[in-house]
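In this view, the complex is presented without one of its protein chains, the others remaining in place.
Up next, chain A:
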Amino acid sequence: MAAPFDLKNDGVVVIIGSGAGGGTLGNELAQKGIDVVILEAGARHEYEDFINDEWDSFAQLAWTDKRTTSGDWRVAKDFPNLPAWIVKAVGGSTTHWAGASLRFQEHEFKTLSTYGKLEGANLLDWPITLAELEPYYAKAEDRLGVTLTNNIPGLPGNNNFKVMKAGADKLGYKECHTGRMAINSEPRDDRNACQQTGFCFQGCKWGAKWSTLYNEIPKGEATGHLEVRPNAMAFKISHDAGGKVTGVVYADKDGRLQEQKARIVAVAGNSIESPRLLLNSASSQFPDGLANSSGQVGKNYMRHTTGSVYGVFDKPVHMYRGTTMAGIIRDEARNDPSRGFVGGYELETLSLGLPFMAAFLNPGGWGRSFTTALDHYDHMAGMWIVGEDMPREENRITLHADIKDEHGMPVADVHFDDHANDTAMRNHAYKQGSALYAAVGATRTFPTPPYPSTHNLGTNRMSEKAADGVVNKHGQAHDIKNLFVSDGSQFTTGGAENPTLTIVSLAIRQADYIAEQMSAKSI
């Protein structure tokens, strides 16, 4: 059973966050016999508690603590206090994610070398290559039970997929299938098979979709080496005069500040909270925040170039029936600058229920142009655009100068401006998506603006040189060797792929490195 560790136990690894990065790292270390405390800001809801209702589920799972926004992105106008749609609960955003599990392409680890210098973009090659990560991708695919890998059959296509596939064939796309999904097409690893219920974003009530909540965490807890402490909001990472981190101050469920001592601290609070915590941990020795000698903490915030295309047809589709995202077109994911932009994008099926469609189809929109779209809700098909966006130093997380949360910690401000490459890519994808649906007979299509960000990346990036980034190729801070970053904030660049599989692969790899370094007594 879960081992409760004493606050003064300074032999434990403290991980902040229990999502794809933190939850996986915690289990990996526990399996190796290393004691771990995971501090999770949110509550613990088991999968039978999830709710098949968009707004009720949002109230149960979403991170709704106040944040502010700035920049030219439309989210700043329409959802000024909700820059991201991510989760505050045990399991983090692996409760909410759609399950798409794609490997990065080789060139996406070498964007500066491949794309060259782009004005207004802070491109950099990753300090690791696809070849180095491949064995970990293989482990992660097995762990997650990714369909179309490890002899796992693909999911059956739902109505939304069938429309996409018919359009893809008409447009001549070659690579369109039901995806590599961490959703069981048949029972596996004590998880049910998908029952085509829909509501993947609201948490899978069958537990058919992989989540650290019911996969990694219980396995880790069974070793006796892992404790997950819910309702524990990290406030500050402490350090000693020698510059090593020594513990984490957090607000407990009653709002009281506690300090958990630590031998190692790993930050995995997603790309808004992780830099917020490092910046808020500034001290006289580290006046700009922890691990920030490069000045890169919080910078290079990426959110993928996204958007959706919905099409209305003269006959019913019922896109919401079945798996939310189990259909993908990969043909546009290649790097082909002749399209007018570098990098590429995926097209993936997506649907929203009526309540969220009303909120997100055209935020702020009203009148008949808007409502006649919803009138045909059951005749709609939908897809989501996921493309590589350009890292920009100006796109960043900062601590708000005045506004503080209930614990007295400054809230995060999220600044984002599209790079011209992002805009060109999005427009290309809108055109392709609309053409695809028109080819199957859509009478009207809707280029729908990006939702609050679900893929938040890059704000503590990996770099070969300490001057260019925050962490090294193992996610270890350049400045502080017993401090790690274990979430998507360590991504040097974003790739065109949904990030979870890469986050999990990096966490498995990082666990090996931490265990090695601990036994060598170098940390």
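The rule we apply is simple: contacts are C-beta pairs under 8 Å (C-beta built on N, C-alpha and C of every residue); 3 or more make two chains touch, one makes a residue touch a chain; residues count from 1.
Heads up, the rule we're going with is that contacts and distances are computed from a predicted model.
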{"item": "Name under which UniProt lists the unshown chain, selected from \"Twin-arginine translocation pathway signal\", \"Sugar ABC transporter permease\", \"CbtA family protein\" or \"Phytanoyl-CoA dioxygenase family protein\"", "value": "\"Twin-arginine translocation pathway signal\""}
{"item": "Selected residue (touches chain absent from view) among A:D65, A:D331, A:D378 or A:D512", "value": "A:D378"}
{"item": "Per the touch definition above, residue among A:R321, A:R339 or A:H400 touching the missing chain", "value": "A:R321"}
{"item": "Candidates A:G353, A:G387 or A:G433 - the one touching the absent chain", "value": "A:G353"}
{"item": "Chain not shown, touching residues in chain A", "value": "52-53, 55, 156-159, 162-163, 166, 194-199, 205-206, 315-318, 320-322, 353-355, 357-359, 364, 366-368, 370-371, 374-375, 377-379, 440"}
